[in-house]
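Removed from the display is one protein chain of the complex; every other protein chain stays in position.
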Amino acid sequence: MAGLAIAFGSGAMTNSIAEIEHNDVLLIIGSNTTEAHPVIGQKMKQAARRGAKLIVVDPRRIELVEHAHLWLPIRPGTNVALINGLMHVIINEGLVDEVFVAERTEGFENLRAVVQNYPPERVETITGVPAEKIYAAARLYATTERAGIFYTLGITEHTSGTSNVMNLANLAMITGHVGKEFSGVNPLRGQNNVQGACDMGALPDVFPGYQKVANPEVRERFAAAWNCQLDSTPGLRIPEMIDLAAEGYIKAMYIMGEDPALTDPDITHVRRALANLDFLVVQDLFISETAKFADVILPGASFLEKDGTFTSTERRVQRVRRALKPRGESRPDWQIICDLATRMGYPMHYDSPEQIFAEMAGLTPSYAGISYARLEGDGLQWPCPAPDHPGTKFLHAGRFPRGKGLLQGIEYQPPAELTDEEYPILLTTGRMLYHYGITTRHSPSLESYRPEEYAEINPAQAAELGVQTGDKVTVVSRRGRLVTKVRVTDRVPPGIMFMTYHYKESPVNILTNAAFDPIAKTAEYKVAAVRLEPAG
Amino acid sequence: MLDLKEWRDSLQGRLRPGDRPSLTVGMSTCGQAAGGARVMAALEEEAGRLGLQVDINQTSCIGMCYAEPVVEVALPGKPRVFYGHVTPERVPVLIEKHVVQGEPVREWALVQVEDGTVPYDGIPVMGTSPYYGCQVRVVTSRLGLTDPESLDAYVATGGYEALEKVLRRMTPEEVIEEIKASGLRGRGGAGFPTGLKWSFTRQAPGDKKYVVCNADEGDPGAFMDRSVLEGDPFTVIEGMTIAAYAVGADEGYIYCRAEYPLAIKRLKTAIAAAEEKGLLGRDILGTGFNFELHIKAGAGAFVCGEETALLASIEGRRGMPRVRPPFPAQQGLWGKPTNINNVETYANVPFIIKNGGRWFAAMGTEKSKGTKVFCLTGKIKNTGLIEVPMGITLREIIFDIAGGIQDDKQFKAVQIGGPSGGCLPEDKLDLPVDYDSLTAAGAIMGSGGMVVMDENTCMVDVARFFLNFTQAESCGKCTPCREGTKRMLEILTRICEGEGRMEDLDTLEALARVVKNTALCGLGQTCPNPVLSTLHYFRHEYEAHIKDKRCPAHVCQALLVYTIDAEKCTGCGACARACPSGAISGEKKQPHRIDPALCIKCGSCMEKCKFGAISRL
Amino acid sequence: MDASGNNDMNIKAKALADVLERYGGTKGALIPILQEAQEIYGYLPREIMQEIAKKLKIPFSQVYGVATFYTQFHLKPRGQNIIRICQGTACHVRGGARLLEAISKALGIGKNETTADGRFTLETVACLGSCGLAPVMMINEETYGRLTPEKIPAILEKY
Partner (left out) sequence: MADVTLTIDGKQITVPAGTTVLQAARDNGIFIPTLCHDEKLSPWGGCRLCVVEIEGMRGLPASCVTAVGEGMVVRTASPAVIEARKMMLELLLANHPRDCLTCSKSGACSLQDYAYYYGVRGDRFQGEKHDYPLEEDNPFIVRDMNKCILCGKCIRVCAEVQVNNVIDFAHRGFNTRVTPAMDLTLRESEECVFCGNCVQVCPVGALAEKASLWQGREWELDKVRTTCTFCGVGCNLEVSVKDDRVVRVRGYDNPLVNGGWLCVKGRFGADFADSPDRITRPLIRAGERGEGRFREATWDEALEFTARRLQEIKEQYGSRAVAALSSARCTNEENYLMQKFMRAVIGTNNVDHCART
């Protein structure tokens, strides 16, 4: 998100899901959409079926590759170079949208200067993508009117994550492919309400609606509404919290519905930090790996058991409605927080989530026009500043929040960890269709269908190790080791292996690298150097 | 640039009869099936043995299937004489008498073609022979008379005159007008006016168009298309090329069923020859007109004769029909405007262009112009391929051309139009053969299959036969055809097995009516016709099966009863030995008897009995 | 598998590769390719259909749908000689059914079955279009007409 915020002034999917079926070119980069966002994946495949051209950038031969017009099999961690290569072609072949660049952006000269060092032939040596495919992709993307960019964690979960995103923004801006229908830069957000959690200010530097905590005016308004004093210093991001907990500066943590002891990188470090806390309260549905370190576990309610709203990846606010009673004595999370606050001397009382929403909307300009009553239909997309505002289908028409879009040349930096003789294989991680985080491990049907990890390795690696699909191997990185079954497949190229993060029995984040992006603080889940050994 | 006239002139006199004797064997599928290859080998061997200077050639089917293998013998300056039922054993005599001594073997000769020479006496001349006398050979005019694989032979006999005329002197619109003037209607079944069909494709917007030839002749009992493709492939190719020019197509497909390997081979040969001479492909005859022609072999599905299923099959999909409209003329192959006609329709085109639409329209009846090719099969004396003017009566065809019923048995019915057609009884024999009369009587013109049935044919069994066929060939897409044919077949089977009830007839009729009204494609809509027509004309046979548990034609096995006439039985025991189920018992030299509980009604006993003691009731 | 068997597989695989190459990007090539693949292998093995599907970028389910729609295609190995008995109208009224019975008896197999020694496969066909010579049958590429049950043994002898 940080990348888009720098380039445009705000970070969210610029377009809507319903636009995908009208796109003519979809540049899909670092997104295994059909598994991570299956219903958007459907729409992409439908678009391809109708004749739209997909350009798929992914090291793996993912399902979308079968529907693609062009597949750019990229070496993990080299996105910046590839995008620079695309822009090299676009700039040198005169495919730049001069009017858009002149009227809507700043910094083009700086970008041009950097990009000049990335002719496709050089980019090929960095990324492994054949130069002719870079030419073809650049021309196709630049010369198609309705061309959208779609990305996911394959772009952001790198030490260069923010650079990657900013560079995609560069690409979209120099071709004028942003600020209109059917073209834009679209991060497909992984979790059901990650957009909403950000919007709600569950971030250390902003209040709801991305209003800076450092801004005294904003702070004043919230202090008045909440009737309290507010800290002006931005707080800590997760990796910092973990580090400071490990070092003993953070003494207590309240973790609601997250499992960093499984899903954060280098979990050995995370677990050490959690064990070092004086007090840990975990609020969850299950005894997660994190909850095992808790002093208190509070049983929350699942989405089926409560009312509320989620904000989807396309900024669409939609109702969550209670279908079941909370199981046993469990309670909706909002009630637990209220109770706790009240017991700590801050009376917090709401009759319903609707009331909470109304309070929030009163303090959040982009949500100001949204109410439960208006959500009875098909949802509303923010910004929706007034009760008569229809919501916003696509962003940045006419102007960016920061005024002019910022073009910034970005040099390629290799990933934090590279393969070497000792760790010759590059491990990349991600999701798979049948699981979502850890919740689905508790779904009898999904779990029975996919009860264990099958790490994908290339037939060449398999032959070297003498293993077949279903056999076990030991995977070793500089940070840890684990045992997993393998699937031998040409979905992954030689030298690369793939694992998911869903299985606590083979917790891949024992292996991953906690090195993180300096701005977004997102870790490099997508690149770790490992070696394989037959499981003895 | 190719000068057709010069080429044609140069060929004059080079075709037979040449300056030495020629022996020509009918080598179409039927000729080959009858042993044509062995006859040809025998001819070669005998001629070699005698050291004769003769040409030994092959040709296609002249239409007298009943007489295959057929051999033509021609001496320089003499008529061409056609012999039937030639066997390798007869070859030495034939060569000795006709080739060496110059005297035709009159008792084996079928017909002669005089070609301006003095005819032999005692041999029927083609134009006036009983078999050919009523015929008017247009589409079939080269069949059996020229070498189907020779482009020279085609050009020498007027081939490509029509295409040249069209490309050099006519606009596409004029071509369509000429076809309209001829009154030609589709020869594939439904009889849609061809000129009108062409004009639809011509007018459909689009820069890419196709012409398709439906050669998926799937009707059991029909082989017109095969005969024409095997006997005169160039005519079809020329007709398609003209159609392509008229509708604005530059690519075409011939969809030929895979069961016709010889037709496919001859088409391939012909296409290659035409391409080599610039009569197909790019810049035809230097006029700038392009037409590329492909052959697609079917893969065994009757329904692919339905035009939308055929297109699906060419596209490589399951041959399942789709709803029309849009018609192929608007959206056909790969969504492009496509003109589809069958083999005989295209084959008529060069003749119409050459002789004019009015010439063609002068033949036939008011609404059915020209000629029609039929395949005469079944219980008749002369089976074969015939071409007759529209409007001729069934009686003329069956009794004059086909020579009446085999073994002089009683005529019962004629089945016209295959699985889509119907069975007509004796009192319809004077019906004129044209589209509308046949449809009114409950049959259809169809593609031209005509199966004659005699007193030994059971009409319920015939209806069951056709339902068995359509049921097996149903594509399965629409409910009435998929499920309805199955249930109709089950009811008919029950009736044939003696388990029918009178109310079955009402159910059958209702079911047939609904299937006809609601099925998606032509196959489904017409498949009840054999049931409806037999129910209409031969209801008494159904009733005999149901009420009397009796098959009047002695066909339905379950209803047969075999008995031994004790008076005639000598007790030889041959029947008991032949019986596969041990149903016959009796002391030696004493009359035997059949146990009806054990009898499986195979009829083996009856075949073995030398004394006529066993009868079937 | 012995070396010669391997070799045979290689020859066939090469032949199939040639077919796929020859049709290249031709539209609507699935049926002709299946026909040629069947020529090579005698039937359509699963892996071969799968390979064709992959090469043509046609769903495997669709390839299977096509292969099971048309009677020409066979998904099981067949005998060295294919007997196809005509079931057309003309043959029917002239005793085609008894012909089928006679062959079936002579070979000890039913419709769509193959003899134990793999010599013959018995099939029926809707119409061979040689109705003038009914009843007829084909063995491989050879057509036989005007058949009677008595003529069958001698004909089968030849194969």
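Letters A, B and C mark the chains in the order given here, with residues in each chain numbered from 1 onward.
Following the convention adopted for this analysis, a residue touches a chain if its C-beta (ideal position, glycine included) is under 8 Å from a C-beta of that chain, and two chains touch if they have at least 3 such contacts.
It should be emphasised that the depicted structure is a prediction, and the values quoted were computed from it without experimental measurement.
Every shown chain touched by the omitted chain in the complete complex is listed here: A, B, C.
Screening A:124, A:266 or A:333 against the full complex identifies A:333 as the residue touching the chain left out. From the set A:7, A:55, A:246 or A:298, the residue in touch with the chain omitted from the display is A:298, counting the whole complex. The hidden chain makes contact, of the residues A:117, A:192 or A:408, with A:192. Screening A:8, A:118 or A:357 for touch with the missing chain picks out A:357. Take chain B: the residues that touch the chain left off the picture are 301, 318, 320, 322-323, 325, 471-480, 482-487, 490, 507, 510-511, 513-514, 516-520, 525. For chain C, the residues touching the chain absent from view are 46, 49-50, 53, 59-65, 68-69.
Quick note on the criterion: only the chains that are shown with their structure count from here on.
Rounded to a whole number, the gap between the C-alpha centres of chain B and chain C is 24 angstrom. Work out the mean CA point of chain A and of chain B, and you get 69 Å between them. With each centre defined as the average position of its C-alpha atoms, the distance from chain A to chain C rounds to 56 Å. Residue positions of chain C touching 2 or more other chains: there are none. Chain contact summary for the complex, chain C toward chain B: residues 27-32, 34-35, 58, 62, 65-66, 69-73, 87-94, 125-134, 136, 141-146.
Every residue of chain B that touches chain C in the complex is listed here, in rising order: 29-30, 32-34, 65-66, 68, 217-223, 226, 258-261, 296-302, 313-320, 334, 375-379, 383-385, 415, 418, 449, 451, 453, 457, 462, 465-466, 469, 472-473, 475.
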